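This report concerns only the one structure given below.
All protein chains but one are shown at their positions in the complex.
On to subunit A.
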Amino acid sequence: MFTRREALIGAAMAAAAAAAIPAFPALAQPAADISALPRQKVSLVAPPFVHEHDQVATGGAKVVEFTMTIEEKPIVIDDEGTTLRGMTFNGSIPGPMMVVHQGDYVELTLVNPEANEMPHNIDFHAATGALGGGALTHVNPGEQVTLRFRATRTGTFVYHCAPEGMIPWHVVSGMSGTVMVLPREGLKDEKGEPLRYDRIYYVGENEFYIPRDEAGNYKTFESLGESYADTLQVMRGLVPTHVVFNGRVGSLTGENALKSKVGETVLIVHSQANRDTRPHLIGGHGDYVWEEGKFANPPAKDLETWFIRGGSAGAALYTFLQPGVYAYVNHNLIEAAELGATAHFTVEGEWNDDLMKQVDAPRPIVIN
């Protein structure tokens, strides 16, 4: 089903990927005798949470085994009951985060159950070669595949489904997630001093393009195939109907609001596989931010808003200084308030009058 044009794009991408590989930091670790390495099986956890992991690696390189099952299913994405014909890694939008250390091997088994309609694969931005693994992981319904790649570069990296001719549709239907490759000695500031987090939250941002009927109501479809043509039409307009965190409007508010405490340091990983975004914590900051998500670069400090390029994941470290209810938004505020890209943090603790105080409560204007 390759068109000539797509084949050419594919070739160009492969060439660019090959040219980009430098012969240094990432390859500083010698290849290991993989069969002799310890193996660790990790059970993945749905976002906004992340599976248990060490911040500083103990021992040498290992093979970390993950399994993800692809689930195609209708997913309600807002309070009105609008339904997306969703495609997901492991049932969640975004797919779960996988955490390893630099030099470790990621070994993923990707399962495409018989009940699914579509072939799928996975392109890891953290991996080198074969379109990020996309060329080696095609699975039809009823198949599974196992891919191993070495985590040579540190940082937060997007992964996504990338089947020929349908890449954007799979991505905007929910098929993206994040890999975090930590430096073996953990995160560091610009002076090389260690940085640690007490909690990690993983916010995946997605935009959806839901077709409408003549009356302006969102359409529902009986199958993925049936939804394709109409959805593509909306996608080509580049105006999303929804911009959400963790798969639906309000998924990280109310009962599911993120929690923290004054004095606690939180690492917020924010991924967007397709479109630029600009996270902002209302009333807080990014103490240390890896906008591009790559830990080999020193973190930017004291940011008000940070930029996440479409097709990447970034990380922001913040220590809460004041209690309250915080909104964590995409600071295109139209996308935050009207299209859904808002999360809340509830933060317990003591108020610091020195940082802020209402000196005089609202009252009628004083006329002298």
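In this text, a residue touches a chain if its C-beta (ideal position, glycine included) is under 8 Å from a C-beta of that chain, and two chains touch if they have at least 3 such contacts; residues count from 1.
Simple rule for what comes next: contacts and distances are computed from a predicted model.
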{"item": "Name under which UniProt lists the unshown chain, selected from \"ABC-type polar-amino-acid transporter\", \"Sulfatase-modifying factor enzyme-like domain-containing protein\", \"Solute-binding protein family 5 domain-containing protein\" or \"Nickel import system permease protein NikB\"", "value": "\"Sulfatase-modifying factor enzyme-like domain-containing protein\""}
{"item": "Per the touch definition above, residue among A:54, A:117, A:304 or A:348 touching the missing chain", "value": "A:348"}
{"item": "Touching residue (missing chain; options A:56, A:115 or A:337)", "value": "A:337"}
{"item": "Touch list for subunit A against the chain that is not drawn", "value": "79-81, 215-217, 250, 254-255, 257, 282, 322-325, 327, 337-338, 342, 344, 346-351, 353, 358, 360-364"}
